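Down below is the structure, laid out as structure tokens.
A single protein chain has been omitted; all remaining protein chains appear in their positions.
The block that comes next holds subunit A.
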Amino acid sequence: MVLEKDLNLDATELRLGLPGSSEESLRISNKRALPNMNDDSGVAAAKKCDQETAPPTKAQVVGWPPIRSYRKNSLQTKKTEAETGGMYVKVSMDGAPYLRKIDLKVYKGYPELFKALEDMFKFKVGKYSEREGYNGSEFVPTYEDKDGDWMLVGDVPWEMFINACKRLRIVRGSEARGLGCVV
């Protein structure tokens, strides 16, 4: 029995654009959004986040990677068990060759979240002010909300944030500078 969890939604999805491209146009909104978020890695990665609970975007090759059914079944059970309980989001950081997954439910507020991110990725979140965003730090935490927009973490009350946040990305401060304020 092959564990087929892949429906390859990507290939069968109807959309505009040349085959093989996965670009989505950046939506315009009056929320404090960030520039340079429609580069390939961001959008493609965001697209993957859409399919967090759906099968991965790559077509799975039978028997590859070579993992025994016994182990695959254990991993599968674990994933379902883990993800029904918590609010898992992927966290990436510019320049880091890996992602982490965290459960937002575990943290009580922004300070705890930032501490966890700092430990995980070895950086420092700068001082936050509503007008200027984050100061004094090379890296800035951002998140993708339910509408697909990229926002600065800390803008909205915590409860609203954890319900809206689909994915986190820690970007270089230089990319986040020069943002418009919330109108």
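The criterion applied here is as follows: contacts are C-beta pairs under 8 Å (C-beta built on N, C-alpha and C of every residue); 3 or more make two chains touch, one makes a residue touch a chain; residues count from 1.
Please note the rule applied: contacts and distances are computed from a predicted model.
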Name per UniProt, for the chain absent here [options: "F-box domain-containing protein", "Dynein light chain Tctex-type 3", "Glutaredoxin-C14" or "ER membrane protein complex subunit 4"]: "F-box domain-containing protein"
Interface with the undisplayed chain - residues on subunit A: 1-3, 5-6, 45, 48, 56-58, 60-72, 74-75, 78, 81-82, 90, 92, 96-101
